[in-house]
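A single protein chain has been removed from this complex, and every other one stays in its place.
Should a chain be cited, it is by its letter among A, B and C, assigned in written order, with residues numbered from 1 in that chain.
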Amino acid sequence: MSGAVVPFVDIRAEDFDVSAEIARLTSGRADIGAVVTFVGLCRDEGGTLAALELEHYPGMAEDEIARVAAEAVRRWPLTGVTAIHRYGRIAPGGNIVLVVTASAHRAAAFAAGEFLMDYLKTRAPFWKKEHRVDGTSGDWVEAKAEDDAAADRWAARQG
Amino acid sequence: MSGAVVPFVDIRAEDFDVSAEIARLTSGRADIGAVVTFVGLCRDEGGTLAALELEHYPGMAEDEIARVAAEAVRRWPLTGVTAIHRYGRIAPGGNIVLVVTASAHRAAAFAAGEFLMDYLKTRAPFWKKEHRVDGTSGDWVEAKAEDDAAADRWAARQG
Amino acid sequence: MTKLVYFAWVRERIGKPEEELALPAGVLTVADLARWLAGRGEEYAYAFENPDIVRAAIDKKHVKPDTPVAGAREIAFFPPMTGG
Partner (left out) sequence: MTKLVYFAWVRERIGKPEEELALPAGVLTVADLARWLAGRGEEYAYAFENPDIVRAAIDKKHVKPDTPVAGAREIAFFPPMTGG
């Protein structure tokens, strides 16, 4: 089953629709019992943020996320996996990233979704720069040690 | 923050729309960084299932899911939580249950979503009966020991 | 009088979704009530043939077999839940 699963990976400026992305994995099938989605959104840190500017490394971003998605397919019995990451200017409240994992059972869908997000945070070549409401260019968002720790925990365990 | 969160719980026959339910928790806000959704679907066990008939205990189903959702709000810093459970006849591929958890950070959203599903499986008063494609009435779906085990693991740890 | 409600195969085996009953004096706990119901006829005996598996709720809250039934308005019996 999992051998035939080809992850859908898309790096793009346009927004995504969660219901449509779930349907992409589930429509016309009756072997899926569980679908987990994760949406990452642009948060405003205290009313000072006008937007985040997401820069990425074209080519590598797709490849790296596809590698992580393929690893998820190897680790868990998934029936489908989707990862969409946006780039460009995204205002507070806007969508940044979507991960969808489908499986016969919920434990695999949850674990694979969390794994994908943890790896994507630390391995996908994206960088966020703040634009402030006062018109100034803010800082580059700094990587968090907790994200590295979250990714590291998957190295120790299988499935 | 979490003190003001009132879970949205709905027990109903009608289907749900995941994008609309995410929007219910996120629209007009900029303090949410992560939304996790879980959709449970009706699986066909090998082409013999015409539909599942979901029976529930009216009143108690709402109360019990609301109690579990309130517990999730106590345990994790959520900005919103939604649980929708359908009853009645649901064909293979159809939606049965939706859980949505929103938080500033992804770890809380993932953990709360998985907690809600584990508890909902073992505490929400719903029962599934199979209807077969040959027109006969099938068996009542049996509870799984693994679901009890999944729920039990939350008793040992906080957050 | 106490309202008893039944769900799923407990309901199917007993043959009705609910009934109003006066509980006899010796029935103090949920387990007592299940045992007493099991003696009311073969449909009840069938529903409670494996009493450990049947779950109960009092006034729409899960209860254990040793929970007292005194003061209960509505007592429910049902199989282990299979929602979600």
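Things to note:
Going forward, a contact is a pair of C-beta atoms (placed from the backbone, for glycine too) under 8 Å apart; a residue touches a chain by one contact, two chains touch by 3 or more.
These numbers come from a predicted model, not from an experiment.
Though it is not drawn, the left-out chain touches A in the full complex. Only one of A:32, A:54, A:69 or A:100 touches the absent chain when the whole complex is considered: A:54.
Touching the chain that is not shown, out of A:81, A:97 or A:111: A:97 (per the contact rule at the top). When the omitted chain is restored, the residue from A:76, A:126 or A:154 that touches it is A:126.
Interface residues of chain A facing the missing partner chain: 40, 54-57, 59-61, 63-64, 85, 96-97, 117, 120-129, 140-143.
Convention: only the chains that are shown with their structure count from here on.
The touch graph of these protein chains is an open line. Computed centre separation for the pair chain A/chain C is 48 angstrom, with centres defined by C-alpha atoms. Centroids of chain A and chain B (each the mean of its C-alpha atoms) stand 22 Å apart.
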